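The next block holds one structure in the form of structure tokens; read it before the comments.
Complex shown without one protein chain; remaining protein chains in place.
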Amino acid sequence: MLIRVTEAPLDIAEAVAAVETNAAGAVNVFLGNVRDNNLGRRVDHLVYDAYPSMAEKVMREIAEEAKARFGLLDCAVLHRTGRLELGETSLLIAVSSGHRAESFEGGHWLVNQIKKRVPVWKKEVWEDGEAWIEGPESMGLQQAPAGMR
Amino acid sequence: MLIRVTEAPLDIAEAVAAVETNAAGAVNVFLGNVRDNNLGRRVDHLVYDAYPSMAEKVMREIAEEAKARFGLLDCAVLHRTGRLELGETSLLIAVSSGHRAESFEGGHWLVNQIKKRVPVWKKEVWEDGEAWIEGPESMGLQQAPAGMR
Amino acid sequence: MGLARKRQRHVGYNQGVSVTILFFASIADALGHRRLELPSAPGDTVESVCDRLMTAHPQLERFRPTLLFALDEEYVKPSAPVPAGATLALIPPVSGG
Partner (left out) sequence: MGLARKRQRHVGYNQGVSVTILFFASIADALGHRRLELPSAPGDTVESVCDRLMTAHPQLERFRPTLLFALDEEYVKPSAPVPAGATLALIPPVSGG
């Protein structure tokens, strides 16, 4: 299982190679890229902050949960931090499974959970200002995580 | 739109680059790989046959339909033919969209349609024999395609 | 050999009055080749061409129940007319991906 929070560009080939096995008939890869617009506003670039050690821990927990829930063979989850330009990839996930349905469902679930639970934050920088985004999907705006002490 | 039936190995980076634009917040990539087993039998390798010119035509129609249905920004669909060893990629699709849900849903729909409609055939070769697979999802075993003359 | 030469000459002389038929996968294996030309007849449909083909090559009958047809790279019904010069493909259940 490849789990990484890093300032370096994310490498699709590395993530795919990490999850491929001869038992896998399907590999699904998701790239979350920096979009040039959000809520009607032109984005110049993004800056990601993270609590790296905890982010990797939570990413690993989510990946283990996805493997069990969807019968995935393997998962890779990588998140980039620091300044990202338009078109660059901030989130890269790859999952492998016997058949295709699990790979799509497991991959989608994984991305949703990452957006809810992983301590990473995005600052949008526009031509005329900037703001930290409080993720509307964050569980901090919704509910306490299950099984919390 | 990148559409190709080829004997050459499929290149993920090429497919991703073909669909990425600065308006795309999400890219979903699917690899259909040669699995070492099927229906309990050990697979040695696969051989794909195709009607290449028609396959590319149908792949393009499906991709256009996926773009319209799911609001995708772009699609790439590549299918490899000839002899493929375990772990090699026979089908590679990449789709881009503004947000992630469409990329997963559009990508999944696209793969399902390809398995139903594109004139490509797979022969499984085992240690002790071989057989052309009649795809259980083929519309030839189910129903006539909509809008057929 | 003599027949093959005759058919070839026939096709060459009468360009456009034949139908090209394409075979793939299991059907190509059963037939031993991937392509042949049949003389075209007025009023031909996919079904009538297929009937003549099956009469000439009865080993293809077993594929018929699950076949789809493509005329000039487009799926068509068995009742579709087949113009002279068209290319008809016999499409067994697909299994790509």
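Miscellaneous remarks
Residue numbering begins at 1 within each chain, and the chains themselves are lettered A, B and C in the order written.
By our rule, a contact is a pair of C-beta atoms (placed from the backbone, for glycine too) under 8 Å apart; a residue touches a chain by one contact, two chains touch by 3 or more.
Being a predicted model, the structure only gives us computed values, none of them experimental.
Although it is left out of the displayed model, the omitted chain contacts the following shown chains in the full complex: A.
In the complete complex, the residue from A:I12, A:A50, A:A63 or A:A76 that touches the missing chain is A:A50.
Interface residues of chain A facing the missing partner chain: 32, 48-51, 53-55, 57, 79, 90-91, 111, 114-123, 132-136, 138-141, 144-145, 148-149.
Here, only the chains that are shown with their structure count from here on.
With centres defined as mean CA coordinates, chain C is found 27 Å away from chain B.
Between the Cα centres of chain A and chain B there is a gap of 25 Å. Averaged C-alpha coordinates put the centre of chain A at 51 Å from the centre of chain C.
Counting partners per residue, chain B has 32, 111 as the residues that reach two or more other chains. In chain C, the residues touching two or more other chains are 97.
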